[in-house]
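A protein chain is absent from this complex, but the other protein chains hold their places.
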Amino acid sequence: MSSTYGDTLKLSIFGQSHGTAIGMTLDGVPAGLPVDMDRLRRFLARRAPGQNDWSTPRKEGDEPEFLSGLLDGRTCGAPIAAMIRNKNTRSGDYEQLHDCPRPGHADLTAQVKYDGYQDVAGGGHFSGRLTAPLCIAGGMCKQWLEEMGIRIGAHIAQIAGVRDVPFDPLKPQLDKVGPVFPVLDGAAGAWMRDAIAQARSDGDSVGGIIECAVTGLPIGVGEPMFGGMEGRIAQIVYGVPAVKGVEFGAGFGVAELRGSQNNDGYAIRDGEVVTLTNNAGGILGGITNGQPLIFRAAVKPTPSIYTQQQSISIHRMEEMPLKIQGRHDPCIVPRAVPVIEAAAAIAVYDAILSRLPNYRRAY
Amino acid sequence: MSSTYGDTLKLSIFGQSHGTAIGMTLDGVPAGLPVDMDRLRRFLARRAPGQNDWSTPRKEGDEPEFLSGLLDGRTCGAPIAAMIRNKNTRSGDYEQLHDCPRPGHADLTAQVKYDGYQDVAGGGHFSGRLTAPLCIAGGMCKQWLEEMGIRIGAHIAQIAGVRDVPFDPLKPQLDKVGPVFPVLDGAAGAWMRDAIAQARSDGDSVGGIIECAVTGLPIGVGEPMFGGMEGRIAQIVYGVPAVKGVEFGAGFGVAELRGSQNNDGYAIRDGEVVTLTNNAGGILGGITNGQPLIFRAAVKPTPSIYTQQQSISIHRMEEMPLKIQGRHDPCIVPRAVPVIEAAAAIAVYDAILSRLPNYRRAY
Amino acid sequence: MSSTYGDTLKLSIFGQSHGTAIGMTLDGVPAGLPVDMDRLRRFLARRAPGQNDWSTPRKEGDEPEFLSGLLDGRTCGAPIAAMIRNKNTRSGDYEQLHDCPRPGHADLTAQVKYDGYQDVAGGGHFSGRLTAPLCIAGGMCKQWLEEMGIRIGAHIAQIAGVRDVPFDPLKPQLDKVGPVFPVLDGAAGAWMRDAIAQARSDGDSVGGIIECAVTGLPIGVGEPMFGGMEGRIAQIVYGVPAVKGVEFGAGFGVAELRGSQNNDGYAIRDGEVVTLTNNAGGILGGITNGQPLIFRAAVKPTPSIYTQQQSISIHRMEEMPLKIQGRHDPCIVPRAVPVIEAAAAIAVYDAILSRLPNYRRAY
Partner (left out) sequence: MSSTYGDTLKLSIFGQSHGTAIGMTLDGVPAGLPVDMDRLRRFLARRAPGQNDWSTPRKEGDEPEFLSGLLDGRTCGAPIAAMIRNKNTRSGDYEQLHDCPRPGHADLTAQVKYDGYQDVAGGGHFSGRLTAPLCIAGGMCKQWLEEMGIRIGAHIAQIAGVRDVPFDPLKPQLDKVGPVFPVLDGAAGAWMRDAIAQARSDGDSVGGIIECAVTGLPIGVGEPMFGGMEGRIAQIVYGVPAVKGVEFGAGFGVAELRGSQNNDGYAIRDGEVVTLTNNAGGILGGITNGQPLIFRAAVKPTPSIYTQQQSISIHRMEEMPLKIQGRHDPCIVPRAVPVIEAAAAIAVYDAILSRLPNYRRAY
């Protein structure tokens, strides 16, 4: 484990925030699949910073360079490798982080785990910047899933206490998500942006919840127990920095429901088996049941805030105050929306590739 | 993937509810570790049904037989294998489930995935009974962790809307959890049992939330990205049937917090680095920070209820009502408490074994 | 890794020679596959000792008990688990092996690796007896491959310098292998048995070479680089105790050939692409080329011999002579033939299940 994910797919993410480059290799992809580079660039642009008033002004320009695995616009069977060169190279700004860990960041844990040899600049390998290569991999998987009729979309369900309209669990409104600020209810989106602006002006930050839906899945994707869709998705989504909760369908709400309310009864509609509700989030026994797969991820407020915080000197083993410098997002939730889509796309595509042939269909 | 879990440890769970036996193999355990069989039996008894008024009267008597891996009460380096023979063997009761899937169960998904070849009796491989071998593996890991000063405990945080006192995130009260009904607040426990009894008399069921804490962890366990503690724990906890949500520390509550509230400031206490709060649930960047690791799992109401439900005939492709027979728990949350502890123990012990030596300590 | 093998299949082998039981779990098998128990028993009988004059008189009676994964004679999607109870239980005979390691056995390496906690009786987990569960898994894979038109057969290519006729690399004579003593040339077999009898009467042992062929494979099984058929097969075949060499096609003979001799030219026969020779052993770039897959495994002489050997006392750190007691095969090569077939069947079946769908065929 570590920075490697997948069952049939083998995704490996590399890079440090201020190193030479960040990137990914994705092994195990069938040959002959087309990759639409313009669509991929537009997808990556949704994650890129510096493009509006609710994110950091730092420019990234995440233009990926493909090193292998593609030929004439299609996968060729070789592992796909792509990288993004870092333009903001390493400076001396971060040296003090070896001694004085930022609360809420991985500074202390990395310092102990790597005995001080970790790259602290910009958070090193723990930086949210590492989600860019995740989006390269996920953006491609998303395209390949769409060829199979499987769509993935996410929206901001909540920021700083302001809630968007939830997805209809049986017919998630993927086409109604705003193209710039990804919410269903524009008014809620305006309140969210206000909350972000307020946090910015306070030198503080806010967290939120992202809701993601996958439609068009057949029945039968996922495996029992530890290979279930919930575990597969949770493992990759928890690989996204700042995620602290993942729930499926009714999620933590099941604690308030009775079985007679929570069970999704079956019916026949247009010759297809459907459920009347979707508290299961499209998953029963770890396996997709043909209904939309729906999950939510909780994203904590950016730990980089400008107000003074209590920290310590590791070397002197004494307490000291800390004020963080630099430019930071007061809220990463909007930019994390395509990242969650990317993570879901990778998990779902991997689960589909890993599906065993069965006796009747096989061979 | 599938019914196999682990990085250094390789846990494999086998069995069907009404097959010959259920069991597990656990490979990758160091040699020489003692196993206290009496403690293991007592741990398994916490999961066993039929012992009180809030669970099913079906008796299991989950006495494990060890087939390999132990010698004179200690691990010998060979894979550990253990099984529990099924006493309630297969009868014809379940045949209709091939045709009429129970809402909330894996009947439909298994029927499609396995083309009708799955063992439907008692839920087959999807049965909650498969958590017994998980508890064999986890019960041993729990003992080995305790030898290292690492303790794991869980309690019922909520059932049917009734809430227990939460763990103190900095000093979880592991010793205050009730030995029979695992809550911190006995009065809340009594209300919970009332809610369960009410659901039983209504032929219905209730869900809940389990909170689990791991204390005594050093700084530095877990890996970046997909090898983080959140993902490792979520993957195995989602392997427990009925779990629909997993959150760490402040969890979904982060959506309501600002960074200045959510960040856990550092301080020095008795020569040790501590945090002043524990919203991170003891994990930063996927890596333990030396504070208690705390997570919660949402457990859905048992899908087996006695009220009539809407289902379908798969073969005739038409709707039909379903009434479930047999004996079933109106609430599995109390019995799931040791299962969540077991899952956490396996994930944590695996992460510790997988920790890389570093340059200074190594070799 | 360790006692676990496979990519899509997850095979886990457990047990010690004189422990309670030996066995295996096999996860990842499609549902609905039939298992012919009589054929499986006959296959296991080929490995069983005590049935003739060239092997040990110790009786095993390797009757497997299936614990899960089968229903009405077919796989049901749950992991398959089976075990064989040990009848020769542990006695005090072996205690001295903690101190005085047998040359050629794993006694010393296990003693150091497991700090003396390993089960030394009968070699513990290192015993050749652990190949019985490998044969359970492999015997089933062999049946499932045959349903797909893929056959696996092996013969003794050499014992103690006596050579059998080799397989025709383009048309291996699987049906000509002797049913009792697995050679193509009965006269060579008689000489081999003489050599074994001579070694037995000398209190010594002899080694040999097993040649294995897989026919009926389509083009395209196996992956590039570390997923190639050679590496997949070698990894599992080296899991069989006593194997010290594995070669494919012309094998070590390639060192004497020129490219013009070693390259297998292509031709068309009956509308199919064939090769004119088969020095590649049916594998190019790690991927099957449609010709018979052929490999050979070198099996060392049984290390248990009755002549006095030079050993040491680990505790006293001084040299001492050793004479081994007990009943032991003077040659395990004949009994290893089905084991090599089993190993090949598992590797080939796993590679087939792991084959990616491609763009045109897929979905």
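Letters are used for the chains, namely A, B and C, taken in the order the chains are written, and counting of residues starts over at 1 for each.
Everything below uses one rule, namely that a residue touches a chain if its C-beta (ideal position, glycine included) is under 8 Å from a C-beta of that chain, and two chains touch if they have at least 3 such contacts.
Just so we're clear, the structure is a prediction, and the values are computed from it rather than from any experiment.
J.: Considering the whole complex rather than only what is displayed, give the residues of subunit A touching the chain that is not shown.
T.: 2-4, 10, 12-16, 19-23, 25, 27-28, 31-32, 65-69, 71, 74-81, 83, 110, 113-119, 124-125
J.: State which residues belonging to subunit C touch the missing partner chain.
T.: 1-5, 7, 13, 101, 103-106, 108-110, 112-115, 117, 125-126, 130, 158-161, 199, 202, 204-209, 219-220, 223-228, 230-232, 234-239, 241, 243-268, 271, 273, 275-276, 279-281, 284-289, 296, 298-305, 307, 309-312, 314, 317-319, 354, 358-361
The criterion applied here is as follows: only the chains that are shown with their structure count from here on.
J.: Can you compute the centre-to-centre distance for subunit A and subunit B, using the mean CA position of each chain? Integer Å is fine.
T.: Measuring from centre to centre gives 25 Å for this pair.
J.: Which subunit B residues touch at least two other chains?
T.: Within subunit B, residues 2-4, 13, 110, 113-115, 117, 125 contact more than one other chain.
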